[in-house]
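Subset of chains shown; positions unchanged.
Naming follows writing order (A and B), and every chain is counted from residue 1.
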């Protein structure tokens, strides 16, 4: 596959600075695989890198090809790779685990001490081709649509969060109605949550999407929330809070509305430490707070394939915008506007 | 409430022998409650008693009013009862726990050593009124239809079985397509099982119902089953087997088709001991077999209320026959025919 390919390259350590360039097509190492990317999607992480915020400045070393959400086809195997075949329809887990640390050796590779993330620590999928360790590839069911295949990385976050809780028949509150929060609303509906409270802030666009995707109640994250929850749950509170907003206020409101012995499952990332009433809100209530990171490798992926091909879950409304790869800058602007669900990029001209 | 009431009384220790009689209305003891029955439904257990099989001969002491599936209204409180109010719309857990044995004191009252069952060990709900310990009553949501309220006892068996497994997104096989098996099919669909294999035997009526309720595959319990499962699961097997048939062949087939480290969840009751290949089918596969009995008291009931009022689960097609209470014998015949889902009895003439 020697030759060149089109790629969106973060060329300089500054805001923006992503250029569509022809670069050499990468070659797979012995246990790696070369994948032709057919579709990719934009994650909030990609926006952080684009905007060159503090996190990005500390972590990213340009030049870098971003992108970790994608689907494509295996076109070349490294000389010792044997887990997949040329022609396989694949997506990939973006966390590359070291396989040697305590976590990796005990079934918790999703919190590997030495993790490398594609599109962050090495070149990613906003390109015509990408290389990956063979073990990170997941062969998609043949009947999984491309637009579902590409969003498995963020949907996997939703899946790991929801199944760290016990949702069916129970009351659940979802804070944060970005793309992952919205997928979570749809998933909670698909697994028959008893009551679904979708809790947003100011973004009307996304509050409306939450309603459309199956929330029973769409509420604002404000001081009146505990009373509203109390009323709609006959004083019981919610059994589980799924915190995906990254807002300290939401985290603390979540602790207020969860019932004693309930669970708060946190995927949100907060800009800095903040004050928590550990005694009243966690200890004496007997509440558990669960940090959620990545996806269980690879249990979450099998479960996702089951959910997405079952016909019992419809994530199609999440995809609100589609662009050709060459219109990457425009796609990024839509993503940043907040008036979008999930934004996907088709890599081939005619697709 | 002194006076008499109409009741279906098993009068003699023989097959049939159920007479519709006027008997004294019972009075609630201090911690009991008197409920006016509005609807009741017929369980397989009621058929065993009606037919006076071996189990019934060993356990039942006529005269007895059968029936443990019902919904109604609280009309009188015993003088120390305070957990419910007159006028409450209720159903009831039929297992009366002793509250003193090890199981009762450690959260496992569903397997109480000294359990008494209503309609089996004491008078039940095939009558205009029934008394129950106040703690056994469950107040139904106001918007729960009567026909859903009455089937919570058997649906609770389905709920306890399904949630002892991990169904969403996974592959599940349900053996036995009686009313509880059919509810289980519907429930697995409602919680987004990855693939649902409904496995019956000869009863075409119920195989068709399973398909209608959401099974992805409707198969026969025969020697060809493992190969079929293998093919449809790409050699993985099913993650969980829900065995509700009471057939030794089904139990053993379930062990064959479950994947290593999977679970077999058994609600079925078998007429006698039978041969099991414990080494090959349980030990070296690392499989777990879970006996399921009753309903978790009262976690299962809260979850059921959540499921039944969520709008995400439709059990209505399960109710195939409706009778006035006075037509009890006819209702029993339909139930015995096997060509029925759930058969309900309306206690009031004009209902």
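In this section, contacts are C-beta pairs under 8 Å (C-beta built on N, C-alpha and C of every residue); 3 or more make two chains touch, one makes a residue touch a chain.
Predicted model, so just to flag it, every value in this text is computed and none were measured.
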Complete complex - number of sequence copies, 2 represented: 4
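Here, only the chains that are shown with their structure count from here on.
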Centre distance in Å when chain A and chain B are each reduced to the mean of their C-alpha atoms: 40
Contact set on chain A toward chain B in their complex: 159, 163, 168-171, 189-195, 216, 302-307, 309-310, 312-313
